[in-house]
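I'd like to ask some things about the structure below.
Left out: one protein chain. Kept in place: all the others.
This part shows subunit A:
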Amino acid sequence: MKSFIWLETTDGLIQQVEEEVAMFCPMICREVLQTSMGSSKNYAIKLPQRVNPVVLGLILDYCRFHQVAGRSNKERKTFDEKFVRLEANKLCDLISAADSLQLRPLVDLTSCAIARMISGKTAEEIRETFHITDDLTENVEAEEERVEDRSVDDLLLFINSGHEDSKGVKPAKNKKRNRRRKHHPKDPSPNIENKNHYKETDSLSSSHNSEVEDAPNQSINSMLLGYASPESDYDDELDPALKEQLDREVEDFAQRLNSVWSK
């Protein structure tokens, strides 16, 4: 006679699932063994909040397939590849639920799929895919575009400054960030003092962002105007005659270039 385990999702829906399928989930397995729950409708195992009926169905499909012993690695791989062909929202639901059920292989599979979805995209594209609001900078488009245009290897610094100096609206200096400490097995010191990350601004990062414009995207003239503009207050100790000469040369140059460049 087939055995069933009774499961209850947070919306109150109770269903029965084949025992071997349900027991594939470590969390359910533990509940059954430790508390003897799940044997009848009245004693259904209450599943974690993140497991809604739809995603439970998906997870049970996964368990139903994989709990069969005889399958080859190739079969399992093919199933897995098809299984994660889901949209971003479904993947997120799935990974959250699998995580709360402690179904590690499914968490890994879904993590990998989500990572593939992220890789190669721009920040804006990622936000769109996962419906994430950008709370990093005040001046969303211009700021990001400039920051993302920059190369990245030693550019962590620019990302640092990119969001710290949001257009004159500095994050409140006393806004404490609880430094979330991930419990790392190799972590030697579990007690960390609160550090206010955003409070520490680099002195150099404060003003440059607004001045950086990506050269190739600009017309020559506007760049040159930028260079030769009267607003620069650093020119004091420069020989004015030389500066004027340089300005003129540059203007000449720009004109020559424009005529050459217009092909």
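Throughout what follows, a residue touches a chain if its C-beta (ideal position, glycine included) is under 8 Å from a C-beta of that chain, and two chains touch if they have at least 3 such contacts; residues count from 1.
Basically, contacts and distances are computed from a predicted model.
Hidden from the displayed complex is a chain whose UniProt protein name, among "Nuclear cap-binding protein subunit 1", "EF-hand domain-containing protein", "Histidine-containing phosphotransfer protein" or "F-box domain-containing protein", is "F-box domain-containing protein". Touch with the hidden chain on the side of subunit A covers residues 50, 88-89, 92-93, 95-96, 99, 107-108, 111-112, 114-116, 118-123, 126-127, 130-136, 144, 147-163, 177, 180, 182, 184, 186, 188, 197, 200, 202-205, 207-208, 211-216, 218, 220, 223-224, 226-227, 232, 234-235, 237-239, 242-243, 246, 249-250, 253-254, 257, 260.
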